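So the structure is just underneath, and the comments pick up after that.
This part shows chain A:
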Amino acid sequence: MTDPQPMSIFDQDQLAACVQCGFCLSSCPTYEVTHLEEHGPRGRILAMRLAEEGELPLTDPDLAASLTTCVQCRACEAVCPSLVEFGALMETARAELNERTPPRGLRRLAHALGFRALVRRTAVRVASVGLAVAQLLRLDRVLPDGVRPAQRVRLRHVLRRYRVPRGGRGSAPDDRGEAFVFLGCVMDGMFRDVHQATIDVLDAVGYDPRIEPSPPCCGALSAHAGREDEAHRMARATIDAYAGTTGPIVVDAAGCGAAMKEYGTLLGTPEAQAFSERVVDLCEVVDAAEVAAIGRSVPLTLAYQAPCHLRNVQGLADQARTLVSAIPGLTLLEPDDEQLCCGSGGIYSLEQPGFGDAMLARKDASLARTGAHGVVSGNPGCAMQIARAGWDIHHPAQLLARSLRG
Partner candidate 1 sequence: MTTSTSWEPADADEMVAALADARSAGQAVEVRGSGSVLDRIPGGDEPVLSTAALDGIVDHAPEDLTVTVRAGMAFDELAQELAQHGQECPIEPIVDDGATVGGRLATGLAGPRQLGAGRVRDWVLRVRFITGDGHPASAGGVTVKDVTGYDVCRLMTGSWGTLGVITEVTLKLRPIPRQPAWFATETPDPTVAARLYRPAAVVTTAERTHVLLEEHPDDAAAQAADAGLEPAAAPTFPATARAALDPAALPGFLAELQHANSSPEGAALQVTAQGQLGLCHLDGSADALARARSVVERHGGRLLVLDPALGLAAFGSGHAPDAMTNRVTAALDPDGRLAPWRWER
Partner candidate 2 sequence: MLLRLRAILDTDGLTDGLRTSHLGRATYRRDASFLNADPLAVALPRTVEQTAEVLRACRDHGIPITPRAAGTGLAGGATPTGEAGARPVVVSVARMDQLRELDVANRRAWVEPGLVNARLGRAAAAHGLRFAPDPASQIAATLGGNVATNAGGIHVLTYGVMSQHVLAVELMDLDGEVHLLDGRAPEQGGLDLRAVSVGGEGTLGIVVGACLRLLPAPPATGTLLAGFPSLDAAAATVGALVTSDRLPDAVELMDARAIELVEGYAQAGYPQDAAAVLLLEYEGLPAGVDAGAATAERLASEHGATSVVRAADSDQRARIWKGRKAVAGAIAKQAPDFYLQDVVVPRSRLGEMLDTVVTIGERERLTILNVVHAGDGNLHPFILFDRREPDVLDRVFAAGHDIVETALRLDGTVTGEHGVGIEKRDFLGQVFDADSLAVQQAVRDAIEPTRLANPDKVLPTTVGCGEARMVPEGAWV
């Protein structure tokens, strides 16, 4: 190994902004697993500084591990008194790491196939159908635990076609105009029932829901994995697809919504900024008071899980929680784990199974302590991860649809 050299990878002001106060530690799910500084936000920023200063190379195994074990939940940003933009720093670090130590062997193959598939709707659909069939025939059991999706993918969901009520044929007058449901990649492949619920809810609260245009993927997973160029391409393609339309772009996957709301900063163009401002989570367009007034009873006792990218990036956890608890008959319980990440993190649970499993175990124990029968979660990654612990997952859209559907 050659002597490390000072580098200039990071935004100097951002790196300088951290005063190492440590207020972030208890918010960090990986620090909570090991209680090691190098697995906490403060230690990771120090690692970036050491690389930037040339004290250690970015490829130092410990340093690289410190950076790649971050689940990118961004809970640290929400508590940082110095407003460090940790997510952006971490994406920069990941991109640089990818360039220097590209994935090898099976991991490389998986990345190549996986990330390419995201932009091809048919590929995702074929994979989803394949998974559904495999689960039906119990062929998925040949996959090792941890890689095997626990989420039950049902053929009838995967193969379903969206029913989109059009102008006046829906249950309510469409006086709120058009709303575009963002279908995305994995959601469209595996969670069509959630999208259908979103369509129905939008219809019920007075929107004219649309599912076209349907760009293939928001690029969030690529961005988190440090595949910067790919993320930029996907973002631009998504923005282009909606050119010429107006009205809210409603996202029912918290991770996608968070990424799309950050296109403005990612691409830095006025066009991207304007697009980001159109992006809303489902909970932002449904009024809790209306649900409480007109909704039908959904007699379930569920625990609320706030997806990290809803809570920490979009800052909507309270709003979403309020909305779901407004559903008549529904008892919503709060787990005692401070809503720390479940360990899903996009493909994190596959890449860091040790951390992912430890985080899931903590989440599972906390959910169990609530005494709830199921879990409310508004993000596909979280849904798949928490399902691995044997929980029934309900998307807020599904609960709202059940309450509001005529």
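We take it that a residue touches a chain if its C-beta (ideal position, glycine included) is under 8 Å from a C-beta of that chain, and two chains touch if they have at least 3 such contacts; residues count from 1.
With respect to how the candidates were assembled, all candidates are chains of the complex that A comes from, given by their letters.
Model, not experiment: these values are computed from the prediction.
A.B. asks: Sticking to the defined contact criterion, which numbered candidate from 1 or 2 is in contact with chain A in this complex?
C.D. replies: Looking at which candidate touches chain A, I get 2.
A.B. asks: Could you please specify the touching residues of chain A with respect to candidate 2 in the complex?
C.D. replies: Listed in rising order, the residues of chain A that touch candidate 2 are 13, 16-17, 19-27, 33-38, 42-43, 46-47, 49-50, 53, 55-56, 60, 62-63, 66, 79, 81-83, 336, 354-355, 358.
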